[in-house]
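Dumping the structure here so I can ask a few things about it.
On to chain A.
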Amino acid sequence: MIILITGLLLIIIGFWAMLTRKNLIRIIIGFAVMDTGINIVLVAIGYVKGKTAPIIDKAVTMAQGAEAGIQAVDKVVDPVPSALVLTAIVIGLAVTALMLAYAIRMYKTGNSLDIDDFEEQKW
Partner candidate 1 sequence: MSLVTKLIWTFISLGIVTIWGLTLTGIVAKIFARVQGRLGPPVWQPFIDIIKNNAKRTAVSHGIMFYLGPVFRIAGGIGTYMFIPAIYGSLYFSNFSVSGDVFLVMYFIFFGQLGMALGAGEGGHPYSAIGVARGLAQMTAFEVPFALSVISLAVQYHTLNITEIVAAQQGGILSWTLFTNPLAVIAAMIAMLGMNMYNPFSVVIAPQETPIGPPTEYSASFLGMLATNRGIFNAAKMVLFMNLYFGGATNLVEMIVKTFCIYFFSVFIGVAFPRFKTEDAIRFFLKVPTLVGILAIAVFLI
Partner candidate 2 sequence: MAENILIIVLSTISLIAAVFAVVTKKTINAIISSGVVSLMASITFLLVAAPDVAMTEAAIGSGLTTVVFLYALKHVRGQRSSRDD
């Protein structure tokens, strides 16, 4: 629960940064914070009270193969959100990197990092 709230708060802080910061890099940091928040939310959703990680090692059961699976089912948390988060993290990185590349290009062509300097097209 706490984790979930933390995640959502991080997301909103990310929104805040996106909406108020003028520096392109700071806006991107806002996105990064938001991404982290989302990841936290995702993991929080997968958590099951008192269960261990979905890795069937000796701590979970000594059994092997199918039997291990039957025994482990009740003892581990949901692996799906973890899998999703893995993907989300990587995608987050990809987007962040691309945005930064954009910011750099914009800086080179427009000689500014201020988002207010990039509003030539409108209406």
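Convention: a contact is a pair of C-beta atoms (placed from the backbone, for glycine too) under 8 Å apart; a residue touches a chain by one contact, two chains touch by 3 or more; residues count from 1.
Selection criteria: all candidates are chains of the complex that A comes from, given by their letters.
Since this is a predicted model, take the numbers as computed values, not measurements.
Visitor: Between 1 or 2, which touches chain A here in the complex?
Guide: Of all the numbered candidates, the touching one is 2.
Visitor: Which of the residues in chain A end up touching candidate 2 in this complex?
Guide: 2-3, 5-6, 9-10, 13-14, 16-17, 20-23, 25-26, 28-30, 32-33, 35-36, 39-40, 43-44, 46-47, 51-55, 76-77, 81-82, 85-86, 89-90, 92-93, 96-97, 100-101, 103-104, 107, 111-114
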